[in-house]
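Report on one structure; see the data block that follows.
With one protein chain withheld, the remaining protein chains of the complex are depicted in position.
Right after this comes chain A.
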Amino acid sequence: MGKIVVGIADIKVSNNPEDTLITYALGSCIGVIVYDPVVKVGGLLHFMLPESKVNPQRAKENPYMFADTGVPLLFKTCYKYGAKKRRMIVKVAGGAEIMDEAGYFNIGKKNYAVLRKIFWRNGVLIRAEDVGGMVNRTVELDIVTGEVRLKITGQGIRKL
């Protein structure tokens, strides 16, 4: 198989050891990466916006657009492949912000806040994260090892 690209407002889940899931240019969007090391199932969600109530019609067409509709589907899809919640390693990247002193352009911050709330309600812990700032991030998940690589434009690549 090889590189499987996760688009904006998209999700991919795989248990094929040859696969790498990658999502480019997160901006204020957030990439949620989950991995069960026992069954080697991994999933990547690239959501755009915090809450589906701002545009219920689009949420119906594509639930992966929003944190509140996309995150539950990421976990449910992984369960179908045999992943178990208690074993799943969760990593988070993105949620960057444009410069705004007055606080009217807060999508990155709101995306992260809503995600934390969903995780808290469901008892999910974040193992590693790289969020905020003004940078554009790309993340990829290697299905065979569970390794997550983070690339920040202008700064190079490191493990997350």
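The working rule: a residue touches a chain if its C-beta (ideal position, glycine included) is under 8 Å from a C-beta of that chain, and two chains touch if they have at least 3 such contacts; residues count from 1.
Criterion: contacts and distances are computed from a predicted model.
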Chain not present in the shown complex, as UniProt names it (candidates "Membrane protein", "PTS mannose transporter subunit IID", "Peptidoglycan-associated lipoprotein" or "HDOD domain-containing protein"): "HDOD domain-containing protein"
Options A:8, A:39, A:89 or A:113, residue touching the unrepresented chain: A:8
Full-complex contact with the absent chain, from A:65, A:92, A:143 or A:160: A:65
Residues of chain A in contact with the chain not shown: 8-9, 24-29, 48-50, 54-55, 58-59, 61-62, 65, 94, 96-102, 104-108, 133-137, 153-154
